[in-house]
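The complex appears here minus one protein chain, its other protein chains still in place.
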Amino acid sequence: MFVIQYFIPHYPFNRMSHWFSDWFAIILACAIVLGALNLMKISIQKVIKKKPGWGYAVVIIVSFLLITVIGLSEGEAFREPGTWFDWLYVYVYTPCSSTMFAILGFFVASASYRAFRARNFEATLLLLAAFFVMIGRVPVGDIISGFMPEGVRLSNLASWIMTFPQTAGQRAIMIGIALGIVSTSLRVILGIERAHLAGE
Amino acid sequence: MSTKAKEILVLALIFAFSLIFYIGKVLGWEAVRFSTTVSLIVILLVALSLLWILILTIRGRLVERRIVFLYVGIAVALPLFMTLSQRIAISPEVEAVYNTLEGLPEGSKVLVSFDYDPPSAPELQPMAEAFLYYCFEHDLKVIMMGLWPQGPMQANLAIEKVLSDEKIKSKNLKYGEDYVNLGFQAGYEFVIQRMGSDFRSMFPTDYRGTPYEQIPLVKNVKNFSNIDYCFNLSSGFPGTREWVQIAVDRFGVTLGAGNTAVQAPQMYPFMRAGQLVGLLGGMVGAAEFEFLTKWIGKGTKFMISQSFAHVIVIAFIIIGNVAFFRSKRKTGLKR
Amino acid sequence: MPSHPTTSRPSYLAMLSLLFTFFLLPSIVLAQAEVGQANVEGTPIVPDSEQIVVAPVTSLIAADHKYDDGEMIDLSWVPSIDDQLIDGKVIGYKVYRLEDDGEPQMITELAPSSNGYNDQSVERGKLYSYFVSTLSSNAETPSVRTAPVEPQREWLNYELLNVLIIALVLGGAVIYFIETARRGKKLFVRKIAGIEAVDEAIGRATEMGRPILFIPGILDMDDVQTLAALTILGRVARMIADYDSKIFMPVSRSLVMTAGRETIKASYQAAGRPDAYNDDMVTYITDEQFGYVAAVDGIMVRERPATVFLLGAFFAESLILAETGNSVGAIQIAGTARPAQLPFFIAACDFTLIGEELFAASAYLSGEPKQMGSLKGQDVGKAIAMAAILIGVLTVTIGDAWNVEWMQNITTVLTEIFSTK
Partner (left out) sequence: MEHFALWLGGFLTLGIFSFLYKDNPWYKLTEAIYVGISAGYFVVVYFWDNFYSKFWVGVFPHKRLNEAGELIAGVEPDYWLIVGGVLGLLMLMRLLPKVGWISRWPLAFIVGATAGLWLINYFASFVMVQIQNTVTPLFGMDYSASLYVIVGNIVVAVGTFTGLVYFFFSKEHKGAFGSAARVGIFFLMITFGASFGYTVMSRMSLLIGRIDFLFGDWLGMIK
């Protein structure tokens, strides 16, 4: 259907993608309720059975109810600056989610020390490219290679890697993945790949 | 002393430290600054201790994870206090953004889409500020919007920051005439699609609730054909990829973009194909752009930390691999 | 819509013909676009002496917008000769429209140096004509009116015909190979390193008496990568059942949990050991990304699996999982189609299925001829891409360097075939 609407601008085909996207959004809204109820179910069970760590489950339930009640009661404009929902978002949600990503910086370093090994030629090449890009993209790179003439310093090398070999690789991956998805989608549409739907 | 007692002690210390400096902040203490000499000594100490780790590792003792963490913490935190001069090299993709902007005559209309939220702000906010600064300084008209719910809020933060600059303040810019924030609209890439035919159908009012046709800056803006340049700040979906697919491929706008470093490499094919004119990648891209626009903000300030962090990661990769090759030679094991 | 589980096996040929009918029928019903134009130059209204007179726009053309639902008219013109960047007297343009020869109405005001407008507020079945006024600071010079135009609706977007043809060729190839495979012809598919290692990895786990950990990514069943991971799981579980080693699969989505259980159960049944299966092999942990990672980390450290499979859609957690797996000394086989996460897998895992290989592996391992067939179809797509690049680059370079005309022609054809505008 989507395939058809791409080529035919005529009503109703040109409306089809709008409908589908709207339906999809509505289903998602219902699905998220399922997820939240599941979380609540698990947490409440924990509290009732007094499983280890049930205190934290109470915190989950309380914070969930708090933001949901506030957000739903504040109406359509819940996102405006100055609402309680916005306050919770800015001062609770944002620090938590930012820090969750920031913490990965630590793990990158630890992993680079313990796990990233030049165990074969491919991995060596990968680490070398990473090395040049990392060093070339920050001012330190040019301080180290400052003795070289302008134009052939580490920053230029990093740029070159990004613009040429990197682009080529990305392109090949892009085409490959797109074709993979096309063919997998066709399998789904033709009903070959349906193991996932068998049984509930 | 038991571990527990030590932990409590550390906690108390952290608390006391925070409290002292917080009170200091309220009382208006000066910022902490390292002079160049102190900075160099710190760098030397870190380098020496890395050497020590190298020796330990070669002897076959991997240092603990937490020590690595500690190193990263130091490498990122200390440089924030340092004052070191640094030269920033400009990459061609950043230059392309700048050159396109330079080519725009006064009064050109620029559409900026803020498609990110606070977690990616460290990378994208400096770009937003530098970009707006350039536009305001050169009398370009800025129309802002967001495909992410939090985007327009980030736009407001950036505007506030830039307008407080002396040079811009003296220009006395007016909301609605020189810049406007259309707010957020749900619908992902379909928003761009419908904007292709009519902006107003997607944004009946701006974020303050003023009807579209009453805003002088946009009342004559029908669709993309009235926009001279589009810029997109993106940290995921929907973002630059969607803008390229729809706004560029179908409606033919000129698009530049600022991306988080994670997704920047995937944009290079678009750049090479000319679908994207210029790209700012991550905080480094922001720093380069700040250098060009002469708006020196956080991107530049954080570059020392960024350099340090990269060097530490590279050092750990090298140390780890040196140890790996030595142990391989000894045991002759192949995994 | 496609693919309900209870659909009885469809005949692909029937579907193919259906597809063709769907595409080809509309193309027979076509509407010819009518173009109305007016090429007479406009004459300026003679104004008072104080007024700044500007020249009108010329060559104003109004034409139906092609390949739409009859809701747009395109206007184009050559800007007034007084419209200059430096010392320009023109401050803008006004576009007027006459509906069915009624009164002129201003529909928009445009900035200087505009040379076209796309009117999207038109309706089918009405006639529209236009004129454009050039504005100076105190005068207005209208152009000549265009001939009336009626917006047309077209059935097929011919500009995208090439996309359609290539898509059909590709879809046809996939379906053709699936049919061929179904008739029992053996299709060759090359070995994929990561998959070849599966046997060895499972064997190692059995010898060491340690469990095998299977992580299917953190996205739900609606992601293609998760589907691919589960197909691979089917085969892996079958081997595990044969070897009698243990599998453990923590997941982050409840739907993936049920699907995973079904898959493993089916594999154990196929191996003739349904009694060895139990539901605890697959557990749901949490939807929360980092909560899930922390839990899996804990499992890895405690259970010390001999083999870890990381297949599916991964995000920031990829490197934490790969590092922990590496630190407990497991053999790790990873695969994802997310380019940003692949580097961490390649650097920290023993075998990595890169991008498309993940999808291919699921087909390869399933051993089903139909799946193999679709893989072949994919290869046809790649062959087309490679041929186009090879021929294109060669012809464009040689054609350009030595001015060989027939080569330049090939290039033009190729570029047109692959254009999407």
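For reference, chains read A, B and C in written order, and residue numbers begin at 1 within each chain.
Assume a residue touches a chain if its C-beta (ideal position, glycine included) is under 8 Å from a C-beta of that chain, and two chains touch if they have at least 3 such contacts.
Just so you know, these numbers come straight off a predicted model, no measurement behind them.
Student: In the intact complex, which of the presented chains make contact with the chain not displayed?
Tutor: A, B, C
Student: Kindly state which of the options C:G102, C:G272 or C:G291 is in contact with the chain not pictured.
Tutor: C:G291
Student: Of C:M221, C:A270 or C:I285, which residue touches the hidden chain?
Tutor: C:M221
Student: Spell out the interface residues on subunit C facing the chain that's missing from view.
Tutor: 1-5, 163, 166-167, 170, 187-192, 221-222, 224, 255, 286, 288, 290-291, 294, 339-340, 342-344, 346-347, 354-357, 360, 364, 375-376, 378-379, 381-383, 385-386, 388-390, 392-393, 396-397, 400-401, 411, 414-415, 418-420
Student: So that we can see where the missing chain sits, which residues of subunit B does it touch?
Tutor: The missing chain touches subunit B at positions 14, 18, 21-22, 24-25, 29, 31-32, 66, 69, 72-73, 76-77, 80-81, 119-123, 149, 186, 244-245, 249, 260-262, 264-266, 269, 272-275, 281-284, 298, 302, 305-306, 309-310, 313.
Student: Over the whole complex, note the residues of subunit A touching the chain we left out.
Tutor: Touch set of subunit A with respect to the missing chain: 1-3, 6, 17, 19-20, 22-37, 39, 53, 56-57, 59-68, 71-72, 76, 78, 85, 87-93, 95-106, 108, 112, 122-123, 125-134, 137, 160-179, 181-182, 184-186, 188-189, 196-197, 200.
Methods note: only the chains that are shown with their structure count from here on.
Student: What graph shape do the protein chains here make by touch: line, ring, star, complete or other?
Tutor: Drawn as a graph, the chains make a fully connected set, so complete.
Student: Indicate, using Cα centroids, the chain positioned nearest the centre of all protein chains shown.
Tutor: Closest chain centre to the overall C-alpha centroid: A.
Student: With centres defined as the mean C-alpha position, give me the subunit A-subunit B separation in Å.
Tutor: So the centre of subunit A lies 17 Å away from the centre of subunit B.
Student: State, to the nearest whole Å, the distance from the C-alpha centre of subunit B to the C-alpha centre of subunit C.
Tutor: Comparing mean C-alpha positions, subunit C is 28 Å from subunit B.
Student: Going through subunit C residue by residue, note those that touch at least 2 other chains and give them in order.
Tutor: Residues 339 of subunit C touch two or more partner chains.
Student: Residues of subunit B that touch two or more other chains: which are they?
Tutor: Those would be 265-266, 335.
Student: Spell out the part of subunit B that touches subunit C in their complex, as residue ranges.
Tutor: Counting only subunit B, the residues touching subunit C are 105, 107, 109, 197-198, 220, 222-223, 225-226, 249, 262-263, 265-266, 335.
Student: For subunit C, which residues are in contact with subunit A within the complex?
Tutor: Residues 1-5, 7, 9-10, 12, 15, 22-23, 26, 67-69, 153-157, 160-161, 163-164, 167, 170-171, 174-175, 178, 221, 224, 226-228, 230-231, 234, 254, 258-259, 262-263, 286-287, 289-290, 316, 319-320, 322-323, 326-327, 337, 339, 343-344, 346-348, 354-356, 358-360, 368, 370-371, 374-375, 377-378, 381-382, 385.
Student: Any idea which subunit A residues touch subunit C in the complex?
Tutor: 1, 3-4, 6-11, 14, 35, 38-39, 100-101, 104, 107-108, 110-111, 114-117, 122-123, 126-127, 130, 170, 173, 175-177, 179-200
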